[in-house]
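Dropping a structure here in C-alpha cells format, bear with me for questions.
Removed: one protein chain of the complex. Kept in place: all other protein chains.
Per-chain residue numbering starts at 1, and chain names A, B, C, D and E are given in the order in which the chains are listed.
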Amino acid sequence: MTVDLEPATRAAVLVEALPYIQRFRDSVIVIKYGGNAIAEDSGVPGGEAAEGQALASFAADVVLMRSVGIRPVVVHGGGPQIGELMSRLGKVPAFRDGLRITDAETLDIARMVLVGKVNPDVVSAINVHGPLAVGLSGADSRLITAVPRDASLGFVGDVGNVNPTLLLQLLNEELIPVVATIGADESGQAYNINADTAAGAIAVALRAEKLIYLTNIEGLRRDVNDPTTLLSQVTLDELDGLVADQSISEGMIPKVQSCLRAVRAGVGGAHILDGRVRHSLLLEIFTAGGVGTMVTPD
Amino acid sequence: MTVDLEPATRAAVLVEALPYIQRFRDSVIVIKYGGNAIAEDSGVPGGEAAEGQALASFAADVVLMRSVGIRPVVVHGGGPQIGELMSRLGKVPAFRDGLRITDAETLDIARMVLVGKVNPDVVSAINVHGPLAVGLSGADSRLITAVPRDASLGFVGDVGNVNPTLLLQLLNEELIPVVATIGADESGQAYNINADTAAGAIAVALRAEKLIYLTNIEGLRRDVNDPTTLLSQVTLDELDGLVADQSISEGMIPKVQSCLRAVRAGVGGAHILDGRVRHSLLLEIFTAGGVGTMVTPD
Amino acid sequence: MTVDLEPATRAAVLVEALPYIQRFRDSVIVIKYGGNAIAEDSGVPGGEAAEGQALASFAADVVLMRSVGIRPVVVHGGGPQIGELMSRLGKVPAFRDGLRITDAETLDIARMVLVGKVNPDVVSAINVHGPLAVGLSGADSRLITAVPRDASLGFVGDVGNVNPTLLLQLLNEELIPVVATIGADESGQAYNINADTAAGAIAVALRAEKLIYLTNIEGLRRDVNDPTTLLSQVTLDELDGLVADQSISEGMIPKVQSCLRAVRAGVGGAHILDGRVRHSLLLEIFTAGGVGTMVTPD
Amino acid sequence: MTVDLEPATRAAVLVEALPYIQRFRDSVIVIKYGGNAIAEDSGVPGGEAAEGQALASFAADVVLMRSVGIRPVVVHGGGPQIGELMSRLGKVPAFRDGLRITDAETLDIARMVLVGKVNPDVVSAINVHGPLAVGLSGADSRLITAVPRDASLGFVGDVGNVNPTLLLQLLNEELIPVVATIGADESGQAYNINADTAAGAIAVALRAEKLIYLTNIEGLRRDVNDPTTLLSQVTLDELDGLVADQSISEGMIPKVQSCLRAVRAGVGGAHILDGRVRHSLLLEIFTAGGVGTMVTPD
Amino acid sequence: MTVDLEPATRAAVLVEALPYIQRFRDSVIVIKYGGNAIAEDSGVPGGEAAEGQALASFAADVVLMRSVGIRPVVVHGGGPQIGELMSRLGKVPAFRDGLRITDAETLDIARMVLVGKVNPDVVSAINVHGPLAVGLSGADSRLITAVPRDASLGFVGDVGNVNPTLLLQLLNEELIPVVATIGADESGQAYNINADTAAGAIAVALRAEKLIYLTNIEGLRRDVNDPTTLLSQVTLDELDGLVADQSISEGMIPKVQSCLRAVRAGVGGAHILDGRVRHSLLLEIFTAGGVGTMVTPD
Partner (left out) sequence: MTVDLEPATRAAVLVEALPYIQRFRDSVIVIKYGGNAIAEDSGVPGGEAAEGQALASFAADVVLMRSVGIRPVVVHGGGPQIGELMSRLGKVPAFRDGLRITDAETLDIARMVLVGKVNPDVVSAINVHGPLAVGLSGADSRLITAVPRDASLGFVGDVGNVNPTLLLQLLNEELIPVVATIGADESGQAYNINADTAAGAIAVALRAEKLIYLTNIEGLRRDVNDPTTLLSQVTLDELDGLVADQSISEGMIPKVQSCLRAVRAGVGGAHILDGRVRHSLLLEIFTAGGVGTMVTPD
C-alpha cells in the first residue's frame, strides 16, 4: 500500500511529525473505541469485511503510536454486538433513560460479548503486529471496582474506584492494555459499566496526557444542526456553556461529561474524533491540523 | 468455620506443613481446573449454588498457595458450559474422535463462554481475596500460538508455541494468571485448544515444579474397574505400560499423555487429583499423605 | 511426628491460617526469647535434653514464620546461663534494685555467655533448617549504641540508639537476625543491656508489626493472684492502670514498660506469651484464639 | 514548513514508516557525516548559510531517528575545514598516496578544527532540539586507541582498538554521541585517523545495525561513468568484484573497504547515500524505496 | 620516583590521610585549572616540557583523588593559549574592563583552542592512567546555557543555567569530566564564558563539597603587599571585608566573587591554592596542614 509521492514530500511528512513524536513520548493516551464506531464504519448490518478493515486500520494506528514511545490504553464498548446476541437468544432489550436494564441473564450476555468476543477481536487485531496487546476486564486484578447505579436498573454499575497498578505494570512492559468495561464489586458480583465513563475514569487514574473518543460523528458543533460550526477546539467553560444550551446531542452527553471531568481532574486534553475517517488517531496526534474537537483546560 | 481442635493438634498440622512450604516456595504450579470438575461437583444439573461453593473453595486454596510463596497458574476448560450455550442457540454439537467439530459459529460460542464467562468467574472468585488474579486468553500477548489440527475439524487447534513472557511478568508481580485456552495463529485467527494439552504445554514453558489436573475421578487405577487398585504414585515407564494395556479410560488419555510429555520435558511431577474432594489441592501439596495419583520421573 | 487427622480437619486448619498468613506477609515480628524461658522449660537443673527440645521447637516455629513471608527478628537474654559461668569461676553475683552490678570481669563473662554461647546455640538450632540465621551482638555495625545507666552499676547500659540498617539488610536477604544484647559506646566499650528493653527498642527502630515476649507465665492477670483473671487483650490505658495498681509482678515490669513504649511508638501490637507451651508463637500468630496477653493501641 | 497534502496521503506516509520504526527500535546506527558532504552541499566556497541549512536538516533527521527509539552515533570528518585553517596559518598541505602528511603542527591544527570547531558545530545543531548530543574525541575515555600508520606520514594513525563503553553509557542515557576521529596512543600522543575507517570500526565495536556514509555522490555504480548503472543494493561478493574491476573511484575506496569489513564483522548492513539530498537519511531508513546503495551480507 | 623513607614514616603519612579519605569519599570536588597556572609553571614562554610535567603531575593528583572515591570535575581556562593563536593569525586582542572583546572570529579561535587543544591535552594527560577522563564543552547536552553579557563585548557570555545531568551521569560511571567553558544559547550560538565563574556555577549545580582554584599565587593575603599576611582560612564575612577594602588584587576578583557565591549557595568550602607547588591539591585535601587559603561558611 505504498503511496506514490516525491521523496521530498514524503520526508516532509516525517519531519512534520517530529515535534509531536518528541512531545508525546512516554505519554499515556487512553482511547475509547466504540462499538458504534465499528458498526457504523461498515455501513451495513453484518458488514464484517468492512468492520475487519476498520479494526485493522485502528490496530495499526495503535501499534504505530506505541512504536514511537506512546503508551496507548484501549477501552472499548460493544452495544450493538450485545444487542445482536440478545436477539439471537430471543431476549428483548429494555432501556430506561437511555440505560440498558440489565438482569442477570443480560449481564451474562454482555459479559460474554464484551469480554469473550469484542475484546479478543481487538487484541487479536493488534497482535497481528506482534505480542503486544493484553485483554483485560474490570474484574482483573480489581481494575474497576463497581458500585450499583440504581437497583431498578439491575446490574448496571458506576465506577467506584480504578486501581491502575496492573495497567501501569503492563505499560511498563511496553504492552497495550485493551479493557472491556465489566466491573465487579468486592463480593465478585459483576456489573456492566458505561464504557465512555470508564474510559474517563481510567484516564484520570493513569494521569493520562490525552483521552480520545473515536465516535461516528465529525466532532462537536456550536450549532448541532449546522455542519459548518464544527469546533476544532473548545475550553472547559465553553463546553459547559454548550451543555447548558442543549447544543450537545443526547448520545454525546456521557462522552462530553467524561471529557469535562477528566480534563478538570488533570488529564492534559480530551478529543472527540471521527472514527470513520481512517487513521484519524494518527492525524490528530502527529499533525498540526488535527481532525475533530479538542477539549482543553481553560 | 473455625474447627474445634486442641491447640497442640492445630500446631501439629501447621508444623507438618513446614517442609512442604519451604520446598515449594517460589515454585510455579500449573493447575488445570476442569469444566467437568465444576459441573460434576454440584451433582445436579444447574446446581449453581454448589458450583459456586466448589469454586470458592478452589479459589481459597489457590490464594493460600500464593500466600506461602507458591506461584500458581490456573488453566481452565469449559466443555459443559459451551454445550449449554450451543443448545440455547439451537446449535447441535458435532464430534469426531472425541473432538468437537468447530465451525466459525461454534468457535465464537466457545470463545464467548470460555473467555467471557468461565474465565471471569474464576478470576472473580479469586479476587474476592484481593486484587490477585488476571484473566488471559491464549491470544493475549500471543501467549499460545495455535496451529490447525485437521482441516475437517474446523477451528480446532494444537499448541504450536507457548510464549511465557507475559505469564512470567504477572508471576513476578505476584499475580495469579487464569488462562482460557483459546489460541490464535499469526494472522489473528482464533482456535479452540484442548485445555488438558494446553496446561501441559504451559507447564513445560514455565519450567513448572508441578502440573496438577483437578478431575472428577479419584485418580488412576492399575485396574480401571477395581477401586482398590488406586495408584498413589506411578513412574513414567509404568504409566506408559498402563496406556499400552488400555488400563486408562478414554477420557483420561489427553491428561495422561500431557502428564507424560510434561514430566519428560522437565516438569518436576504431575498429579491427577479428585477435584470433588474439598481442598484436595492443599492436601496434596502440604501434607505427607497426598490424595490422587502422582506421576514422577523414572 | 505426623498427627492422625481426617483430611478435612487438616485442610480446615490450613484454611483457617490463611487470613493471618496474608495479613502478616512481609511484616517484621520481633521475638524476645528469654534465658528464663529456656531454663524453666527443662524444669530441672542440667536438663539439657529438655532445653534442646524447647529450643528446637522454637526454632521450627521461627522458620515456619519465615517460610510464609514473615520477617522474624530474635532477641535473646541469658541470665541463668551467665549466673552459671560466674559460679564456676567463683564469682558472686551482686544485684541492686534488680539490676546486676557489672564490673569488667562480669561484663566479660556476660559477653562470652550471651555472644559466644546462647547466641550461637539459637543460631545453630535455626540453621538445622538451612542457612537462615545470622547471630549479631549490639556491637556489630553499631547496631545498639549503649549509654551507661548509672556509674555505681558498672557496665550496665541503656539503649542510646538503634541503627537498624544491618538488620534491614539481613531481612532483605531473607535472613533471620538473632541478637545478643551487648551494646557498645562510641569508644568501643561494651555494656550489658537488658534484653527486654532492647527488644522493644529494636521493634520500634524496625517499625515492627508485632513485639512478642516469650515468658514463663501464662500472660498478664487483672488480679495477679487469681489465675482466672488472665487478660487475653489489654489496651495501653488499661495496662497503665494495672501498673499503677501494682497488679503487675515486679519481674514483668521491664517487659510491660517496653510493651507500652513500643506500641505508643507505632509498633502494631505487643504480646506476652507462655513460652513453655509448645508452638505458642504459631498459635498466637496463625489462629483466631491466641494464647497469652495482647497489648493493643487504645 | 507544513506540506499541503490530503489527510489520507499524510496518514499513508506515517503508516508506511511503521514497519521500519518497529524494526529499528533500539538499534544502533552509525552515521559518517563527511566534511565534504557539508562543503559540497553549499555549492560555493564559503557558502556558510547553505552549509548551516544542510547541517540543520541533518541534525533534525538524527533527532527524528532518536525520537522513534533508534540510537544514532555520528562520526564526522572535516578535511576541507582543516585545509582552510592551514592556509590561513600559511601552512602548505602535503599528501602522499592520498593521505595527509601530518607533522606536529598539522596535527594541532587538525585537532583544533575537528574537535574545537566541526564537532561543536554538529553538537550545537543537534542541541537546538534539546540536551541531546555530546561531543567526543577518540581520546575521551580512550574511545579510540590509535596506532601509528607509517612513520613517514607523521601523526597519521590507524584504529588499534575501539573501547565502546562510553558510547554505550551515553546511548543508554538516550544521548547522541558525536565523534571527532582524533585518537591517542597509550602515552596520550594524539593521531589523526581517517573518519571513514573509524566510523566502520565504531560500528563493529557497537555491533551496529547499520553503518551509513553520507557522501557527495548518488551511490555506487556498476559502471562508474554511467549514471544509469546506479546500484541500489550490492552483496559483499559483488562489491569485492567491483573493487577488483577498479569500478570504484579512488576517493570511495576507504568507504567501500570499511563497508566490506564492517558487514563481514557483523554489522547488519552498510549504506552509501547522497548527503546532498535533504533527508536522505530518513528516506533510506523509513521508506521502502531507499536512496543510494546498500551493502548487504551475501 | 620512590622516596627514601623509613617504613614507619611512610605508614604514618598513609595513616594520617585516613580521616580525610573517609570524609571526602563520594564527594564532588570541582577544580578550576587555569591556563595561567600551566603557563606560569613553565616559567618561560614556550616552555612545553615544563608545562607537560606540571600537567602530568596535576593529572596524577586528579587520578589519585578518584582512586580513593572522590569525584573530581576539572574546569579549565586557556587565556594565554588563545592569545597565542590569535597572534599567529594576525588578530589583535582587544579588552574592555578586563574582558576580551569577542567577535565571531575571536570566538572561533577561542573555541578551537579551548575545546580542540587545551581540553584534549588535559584529557589525554589523565587518560595515560586509564580510560578515565571525558572532555566536554558547555554545549554538550546543554551543560552550560549562556546568556550574552553585554552586546558591545560580542560573544562574551554569562552562565544562564547549568544542567548537571550529564556530569552526574559521567560521575556515576566513575569518569572524570573535563570542561571547557564555551557555552551556547538555545539557538546554538556559542559564547565564551569566564572559566572562574563557570567553575563556581558548576560547583553549585553539583552541590559540590569543595571548589578549588589552582592559581599562580600562594593564596590570599590580608595585606596584598605583605607575603607574611597569607591567610590560611577566611570566612565569608571576612572575605567580603577584604573585597570592600580593596585588599584583593584585580585579577583575583572573579575567583573571589565566585568563591563567595558558591559557599553562600551551599558548596562546603572553597580553596585558592598555588598551582605551581607540585601536588598542592593532594596536600590540601589529604593532610592537616593545607596550603593556600580556604574560604569557609561563617
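In the analysis below, a residue touches a chain if its C-beta (ideal position, glycine included) is under 8 Å from a C-beta of that chain, and two chains touch if they have at least 3 such contacts.
What you see is a predicted model, and the numbers here were worked out from it, not measured in a lab.
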item	value
Among shown chains, those touching the left-out chain	C, E
From C:Glu6, C:Asp97 or C:Glu173, residue that would touch the chain that is not displayed	C:Glu173
Candidates C:Val30, C:Val156 or C:Ile182 - the one touching the absent chain	C:Ile182
Touching the absent chain when the full complex is considered, from E:Leu114, E:Val234 or E:Leu282	E:Leu282
Contact footprint on chain C, counting only the chain that is left out	85, 88-89, 108, 111-117, 119-120, 123-125, 127-128, 130-137, 139-143, 163, 165-166, 169, 173, 175, 182, 184, 186-190
Footprint left on chain E by the chain that the document does not show	1-3, 5, 7-18, 21-22, 25, 60-61, 63-64, 67-69, 129-130, 277-279, 282-283, 286-289, 291
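Here is the rule we use: only the chains that are shown with their structure count from here on.
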item	value
Chain pair among A-D, A-B or B-C whose interface repeats that of D-E, sharing over half of the contact pairs by residue number	A-B
Chain C and chain E, separation of their C-alpha mean positions in angstrom	58
CA centroid of chain A to CA centroid of chain D, Å	45
Chain A, residues touching no fewer than two other chains	130
